[in-house]
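Missing here is one protein chain; the remaining ones are kept as they sit in the complex.
Should a chain be cited, it is by its letter among A, B, C and D, assigned in written order, with residues numbered from 1 in that chain.
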Amino acid sequence: MSDSAIVDCAFYEGGRRQAGDLTYEEAAEKTKYSTKEGAFVWLGVVEPKEAEFKEIAEKYGLHELGVEDAIEAHQRPKIEMYDDTLQVVVKTAVYTGQEDLIEIGELIIFVNRKFIITVRHGKGPLDDVRKRIEERPDLVESGTGAVLHQILDRVVDDYEASAAAFDLDLQDVEKQVFSEERTNPAQRIYRLERETIDFYRAVRPLMDVVDGLARGQYDLVGDPLHEYFRDVHDHLQRVHGEILGFRDLLSSSLQANLTQVSVQQNEDMRKISAYAAMLAVPTAIAGIYGMNFKHMPELDSPFGYPLALAIMALVCLVLFRKFKQSGWI
Amino acid sequence: MSDSAIVDCAFYEGGRRQAGDLTYEEAAEKTKYSTKEGAFVWLGVVEPKEAEFKEIAEKYGLHELGVEDAIEAHQRPKIEMYDDTLQVVVKTAVYTGQEDLIEIGELIIFVNRKFIITVRHGKGPLDDVRKRIEERPDLVESGTGAVLHQILDRVVDDYEASAAAFDLDLQDVEKQVFSEERTNPAQRIYRLERETIDFYRAVRPLMDVVDGLARGQYDLVGDPLHEYFRDVHDHLQRVHGEILGFRDLLSSSLQANLTQVSVQQNEDMRKISAYAAMLAVPTAIAGIYGMNFKHMPELDSPFGYPLALAIMALVCLVLFRKFKQSGWI
Amino acid sequence: MSDSAIVDCAFYEGGRRQAGDLTYEEAAEKTKYSTKEGAFVWLGVVEPKEAEFKEIAEKYGLHELGVEDAIEAHQRPKIEMYDDTLQVVVKTAVYTGQEDLIEIGELIIFVNRKFIITVRHGKGPLDDVRKRIEERPDLVESGTGAVLHQILDRVVDDYEASAAAFDLDLQDVEKQVFSEERTNPAQRIYRLERETIDFYRAVRPLMDVVDGLARGQYDLVGDPLHEYFRDVHDHLQRVHGEILGFRDLLSSSLQANLTQVSVQQNEDMRKISAYAAMLAVPTAIAGIYGMNFKHMPELDSPFGYPLALAIMALVCLVLFRKFKQSGWI
Amino acid sequence: MSDSAIVDCAFYEGGRRQAGDLTYEEAAEKTKYSTKEGAFVWLGVVEPKEAEFKEIAEKYGLHELGVEDAIEAHQRPKIEMYDDTLQVVVKTAVYTGQEDLIEIGELIIFVNRKFIITVRHGKGPLDDVRKRIEERPDLVESGTGAVLHQILDRVVDDYEASAAAFDLDLQDVEKQVFSEERTNPAQRIYRLERETIDFYRAVRPLMDVVDGLARGQYDLVGDPLHEYFRDVHDHLQRVHGEILGFRDLLSSSLQANLTQVSVQQNEDMRKISAYAAMLAVPTAIAGIYGMNFKHMPELDSPFGYPLALAIMALVCLVLFRKFKQSGWI
Partner (left out) sequence: MSDSAIVDCAFYEGGRRQAGDLTYEEAAEKTKYSTKEGAFVWLGVVEPKEAEFKEIAEKYGLHELGVEDAIEAHQRPKIEMYDDTLQVVVKTAVYTGQEDLIEIGELIIFVNRKFIITVRHGKGPLDDVRKRIEERPDLVESGTGAVLHQILDRVVDDYEASAAAFDLDLQDVEKQVFSEERTNPAQRIYRLERETIDFYRAVRPLMDVVDGLARGQYDLVGDPLHEYFRDVHDHLQRVHGEILGFRDLLSSSLQANLTQVSVQQNEDMRKISAYAAMLAVPTAIAGIYGMNFKHMPELDSPFGYPLALAIMALVCLVLFRKFKQSGWI
């Protein structure tokens, strides 16, 4: 293929991929003359440059507004009908476990009966999906609607995996919050919160998109597929519910963390103060016997010194016990 | 029965359970040829393995998507119509009183006029329900819709019991928060919050499911049952309202707990500091009479030492009184 | 009357109560043969036992589900139509001023053209309502719909009285929060919050009930009564708005209380610390002149001691002034 | 006029006020016989007593429920149609700048083609409105609907003025929160919050009232007036948005104030502690040279004392510098 943005371009007919790689121009030709039901081109594009994608768009007759979306990315998930071509924008989510826990990518899909063009920005599961589809002739035969379903199904599966991994992270943070060790995971909680907000913005608008597909608002997606999209919608709802739960829990974590941190720090201060207060007693006693009065009978006694030391030790011991009982030290 | 996942399989006709255990294949046969109104098979399955349940599904003609749900569980409560078979997914809630206060299980029910298949994951009240139903021929005679009602009614009754037990737990936490003892139930509050979120996710979506049944959106559930499902819906609404109340109360508990903990810790610090400050007075006085000036008339007086001690004692006493009055010690 | 659960049973006709107490069986007979418009039986029941109320229910043909509600109570406010009999469940609220500020009771009302059965759990204003109605023949003549209105009107009036009393309580708490005295009304705030949640759960669902009555969804309540129910609805909306306001204010109170408590406690600590710090100065000076160096010229001077004391006093005075200015002591 | 509750009563015809004050009885007569379009009576009443207003109500045929509202006040803003007479309840808001920042009054308006009766409780802008209307014959000629619009327009203008003044107050509080001075405006923030809640309860329900008028749900308000009521509605929406903003900001202020107060108090404590810690150094050194060991060579040196003082001074200076750098003092 002459151009690096195009990662795969193939013609499917009769349930299987036709041998031989095509250029996108050849593929576009094919879509025009093929009249067979279930015959279509699948063109996979990755982060195309403006000039390049405009040429593709022209060949396939894509709408100006959709083309802009595909080049710029940073769209909100949505579905749009331009003439007979559906444009679906989806966010992909991949759990990485690193700083940006959940990496959000974007998928712009142009689909009608003759072709499906997938434009990917960032990571995305398209290779897997294509492989899986090519292994199932029955899916390929059902045409582009089934391919669209497979893609969305996989995207939402990835959401569920991300949510599950996120939950583990959250539980880890909870352990930190309530652990005996002096940790302050405030920043980590905050970062998780940022993640959920991004995640939510990927998931929430997609629910309306998939709902529309499940209700049969688009001719492209026929009756037998509705139930499958409804299934995707159910999964989306679950992820959505989980995210809302995460946000509530994170908000409570932040508050609980404030309590825990303040409790732990106060305990430290109390311990230090209690020891210092304990030491003030021998200091005061020593001060008394350090006074220079002429007439201090204790000073002359041979037992004066050891007695004074004994009293100091005793008082400290008693205080130590009492403080221990009060849980102060 | 040859297979451990099937816990009970029986044929009901004319208001009573027909004698003799059936294999699920035999039962499936029966459903095909029985034409009597109110005659049906009830097949109870527990956490089936994939292969096993797929065979069952084939015999009873269950839809591919529903089968996946039944095997994997972890669904959101929902109702789905596949051909003439309703699939209902419900979460069960059992209050255990242990770490996971409320144990959430799952029930997937496939039901049409001829059969009802209940797939259970985790704990669930199905044995009880079956026993109760078998004792009431009038219920059995009304067919599978009445059985479905009995199951949901029981599930929601369990919700109410769980909510009531949860409320006791919450009141216990409240007592801890406001008790004089130095306790910090932050973690327990947080754990309760997590529970309510799970509980909420079980209850909220079920309201739509039961509402649909009460409004007669499904032929299987005829008119005389609508009022009964509406009754279940009322109970669900009550549980729902209670859960929302729990969440508000828990959120306030967390905040109140921060106040109480900080008040109590501050009291400790204040007490320690007050005592230490009190001790600083004799120390200062002793320091003064420990100075080595040549001309310090008090030092020569025979009453100097006892007077000095008396002054120290007096000042300490006065301070003690004052601090006591201020509520500092 | 043979049975204690029945507190009043009378037959009304032509605008007035017919002389003579009836048993509920006699009254039930009357409803069957009386054909006069506006002639009806009003049967008042209080916390009936199961067996007893089931007999009553049979005589009057009440629906199984409604009967359960009447015996168990603990329902959510609702309205239900069983055949030609309306079942209305209402929560009553009585401000007691004691621990449970607002005592929530329950009223289950079965009403059709021929009879009205009121089942009361806990306190309720029914005696008053009956007295007021019996004094107004025009109301009695309008039949059971007017009686229902009178009851709901009174229930909502009680809500308003409770809300007004609650507001005074809240203002009292606010005074405590911002008072100079060292009080910590956190627990009281929390308790008020619990009350509002219960109160809210009594009021919110009733709005839908009354709205349905005002919109004429039930034949029993004819056109001239709609305006009167709309009036009740307006009052409910006001109470509802007030409760929402209470909740916001309580939530802010809790936060403001944290601030106030922490400010006051910090002031105490600061005062103690400032005094202790002040005392450290003479201690240090005394320490210096307590050193045992051979060559310390001040020690030999006859003015050494008084000067040292004067310096100590002066420094303390200056510090005292400065701390006073800073508002520290 | 014989009665003090009636503040103004006049008959308008042909665009202008007819000379001569009328009693309300005379005016009521006029409304019966005048058939001219745009001829109407405007009766202004202030906080009427029950008996008095009941007489007025009888003359003008007002509905029992509306009369109760007019006497008691304390209604929620609403619009009600009784026969051909509209009853509109509106809250007035006057910014006073004193304790109760925004004084909420009430206006009950009874209006049909023949008369408009305005009942005022508390302050209200009716005098101004009447004056302005009497100066514009075109308005008077359009009849009572235009008068109603003028009143509502003015009420909402007052809302906007109150909101603007409130915003200044809020900005003042913000300055206090973040000022260097040790102020704690928690109570003031709380009081503002209470105000916004009352204000909100005046504004929010009025939106539905005015929306109904703008949509032409009432015959009295004809088509050319709809746009004018829509304009009032726009202004209401703006005030509504501002109030919601106030509430968010006040809630954040309370939180920020807690932070600021705790920061400032901590700074004080840190400063005190740092100075006390600094003083502990010379005390410790002095203590060492105050020990009574026989063999302490420094004590005999003539430079011992000045050197010890120098060391003390040096250490204090170094600490002072370090603490200063750390921002501790």
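What we mean here is this: a residue touches a chain if its C-beta (ideal position, glycine included) is under 8 Å from a C-beta of that chain, and two chains touch if they have at least 3 such contacts.
This one's a predicted model, so the numbers in the text were calculated from it and none came from an experiment.
Counted over the whole complex, the shown chains touched by the missing one are A, D.
Set against the missing chain, the residues B:G124, B:G143 or B:G290 yield one that touches it, B:G290.
From the options D:Y95, D:Y228 or D:Y305, the residue with contact to the chain not on display is D:Y228. For the chain left out of this panel, the touching residue among A:S34, A:N184, A:Q237 or A:S326 is A:N184.
Within the complete assembly, residues 174, 177-178, 227-228, 230-231, 234, 237-238, 241-242, 245, 248-249, 252-253, 255-256, 258-260, 262-263, 266-267, 269-270, 273-274, 276-277, 280-281, 283-284, 287-288, 290-296, 326-328 of chain D touch the chain that is not shown.
Touching residues on chain A toward the chain that is not drawn are 63, 65, 74-76, 78, 80, 82, 182, 184, 186-187, 189-190, 193-194, 197-198, 201, 205, 247, 250-251, 254-255, 257-258, 261-262, 265-266, 268-269, 272-273, 275-276, 279-280, 282-283, 286-287, 289-292, 296, 298-302, 304-305, 308-309, 312.
Throughout what follows, only the chains that are shown with their structure count from here on.
Averaging Cα coordinates per chain places chain B and chain C 26 Å apart. We define each chain's centre as the mean of its Cα atoms; on that basis chain B and chain D are separated by 42 Å.
Along chain B, residues 255, 258, 262, 266, 269, 273, 276, 280, 283, 287, 290-292, 296 each make contact with two or more other chains. The touch graph of the protein chains shown is a line.
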